[in-house]
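Note that one protein chain of the assembly has been removed; the remaining protein chains are unaltered in position.
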Amino acid sequence: MSRAAVVAWNTFREAVRDRVLYNLVFFALLMFAAAILVGQISIQIEQIVIVTLGLSAISVIGLLMAVFIGVGLVSKEMDKRTLYALLAKPVRRWEFLLGKFGGLLLTLVVNTAAMAAGLFAALWYVKHPLERGDAVVLVAVYFILLKLALVVALALLFSCYTTPLLAILFTAGLYVAGLFVNEMRDLQSATMAPGMKAFLRWLSYLLPNFSNFDVMAAAAHGRAIPAMLAAQNTAYAALYCAIVLAAAATVFSRRNLK
Amino acid sequence: MSAPKMRPLLLGVVLVAGFAGVWRLQRGIDAQIVSLHQEQDELVLRSGPVLKLMSLEYAPLLADLYWTRTVQYYGSKNTRAEHQLDLLWPLLDITTTLDPNLLPAYRFGSTFLAEPAPRGAGMPEQAIEFLNRGIRANPDYWRLYQDLGFIYYFDMRDYGKASSAFLEGSKNPKALPWMKVLAARVSERGESRETSVFLWNEVYNSTSDAQLKKNALTHLRLLRGQEDCEQLDALAEEFGKRRGRRPDNVQDLVNAGLIPGAPVDPLGFVYVFDADGFAQLNPASPLAKDQPIYQRPM
Partner (left out) sequence: MAGASIEIENLTKDYPFGFLHLKKRRSLEGLTMTVEDGEVFGFLGPNGAGKSTTIKLLMGLIFPTAGTARILGKPISDIEMHRDIGYLPEQPYFYDYLTAAELLDYFARFFDLTAADRRERVERMLKKVGLETARKIQLRKYSKGMLQRVGLAQAILHDPKVVILDEPMSGLDPLGRREVRDIILELKRQGRTILFSTHILGDAEMLCDRVGVIVGGRLRGVGAPDEIVGVKAHGMEILFEYAGGGGEPSRLLSGATRTGNRYRLQVEEGELYATLEQLRGAGAKILSVTQVKASLEEYFMHLVEADRAQAAAVEVYGK
């Protein structure tokens, strides 16, 4: 198990040295500009803008990282053959995968935490004393992290058996599909065959439901998020990730390297 | 200077000259485009639900963008003194579909939807429907009932429904006490200047939006002007009784010793008497432009 941790730490280190974290500079500039601008154009919703803009940026940047780096986690090592020397060590393939997952997740946690700090700084600038109610924004950030973990797991799975481009498309496709799962479940159509409807319902439980983690509106308007939801979402993300990672480990363990 | 050393200098020259040219060209293009488009505002996608679908999980952010756009739209229409606020309703519709809890949109939107031209879109029924939608999504925000009663009172002149709205809003424990008082008064007396002044004052004090404040202030001034004109009419009546004719201008009243000095409207313009001898706002006063909304019999 600790061998996975060794791989994880190296994955994190590689991301840092690859200057992945420089995206934080862009984010900081964005928040800075937004904080100043909203005050100037006076639209009465300064706080709402800061929160929605900040959360959206955290989500989008996080997703870009999760997809693009996630997809390269395995395929890059396979292409560049760095994997050969590594797998010759006493480390199991699933430990390697788990380590890669952990390393990218750690990178995302660090990145997201830094962005959350920036968001709160901008929020403080716009509405000077921060209230206890603003803690709901932290919950929203946590939910974004859960979502990112799921995306990383999916990207890792696809990275194990297909080309990077296809892996990106599949992962992005699942993310978008996962946002419309609720619509799929409750599809109202008089013309659809009952079999099709049943199939779609069944599919809607199978697909990863990303709308579970969408609490941006609540965070923006300062509405509390129930602790029960946080607990359930954590369990959902953990379970779904476990399923995906198990599949990835199975696929990868039988994969012939080039 | 040797060739390699000249390169940064050369680049500097290219940048400066290049962007100067770009700037000139852009101004030329802007001039051309203005003459090309009469209507610069366009809303390609008008369907709120479609936009909500397309926005994935970023609907609240898109709502903020559309809200900003709405405010800018109204502001620019005002400065350009154009009267067609066609896009106001679609923009508000999209904004609140994307984020049903954006309260400023309902307050701002209902006011300027209901206001007649030139200051608004002149669609009070739409404003009422809009507010009802807002109340459904935000049942706890009592000020929306205030705005609803407001529109029934001013624009629809349905005092029964206005009173009901105020009453409904007063049931919220966070509502200010005057809501209840107003419900009763409007139900009893219908429209009265006292009520109107009170309501516009309430709007002025309770909002931080510059446009809404300006609008409320204008209304208050017009009401003031109305009151002054009424008093001047009474004095003109008196004058008529004494002199056998109605006064030509306020100076007549001053000369007759009925008033100490020439009264001015809140913007400093002297009141005038029309041909029939009734007091009016000075045509030179900016308030006179806004007056059409008050051409109602008292």
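Note that the chains are named A and B in the order they appear, and that numbering of residues resets to 1 at the start of each chain.
We adopt the following convention: contacts are C-beta pairs under 8 Å (C-beta built on N, C-alpha and C of every residue); 3 or more make two chains touch, one makes a residue touch a chain.
Just so we're clear, the structure is a prediction, and the values are computed from it rather than from any experiment.
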{"item": "Shown chains touched by the chain that is not drawn here", "value": "A"}
{"item": "Touching residue (missing chain; options A:88, A:190 or A:228)", "value": "A:88"}
{"item": "Chain not shown, touching residues in subunit A", "value": "3, 6, 10, 13-14, 17-18, 80-82, 84-92, 254, 256-257"}
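Going forward, only the chains that are shown with their structure count from here on.
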{"item": "Interface residues, subunit A side, partner subunit B - complex", "value": "41-45, 48-49, 52-53, 55-56, 59, 176, 179-180, 210-211, 214, 216-217, 220-221"}
{"item": "Residues on subunit B engaged by subunit A in the complex (per definition of touch)", "value": "53, 56-61, 63-64, 67-68, 71-72, 99, 101-102, 104, 108, 208-210"}
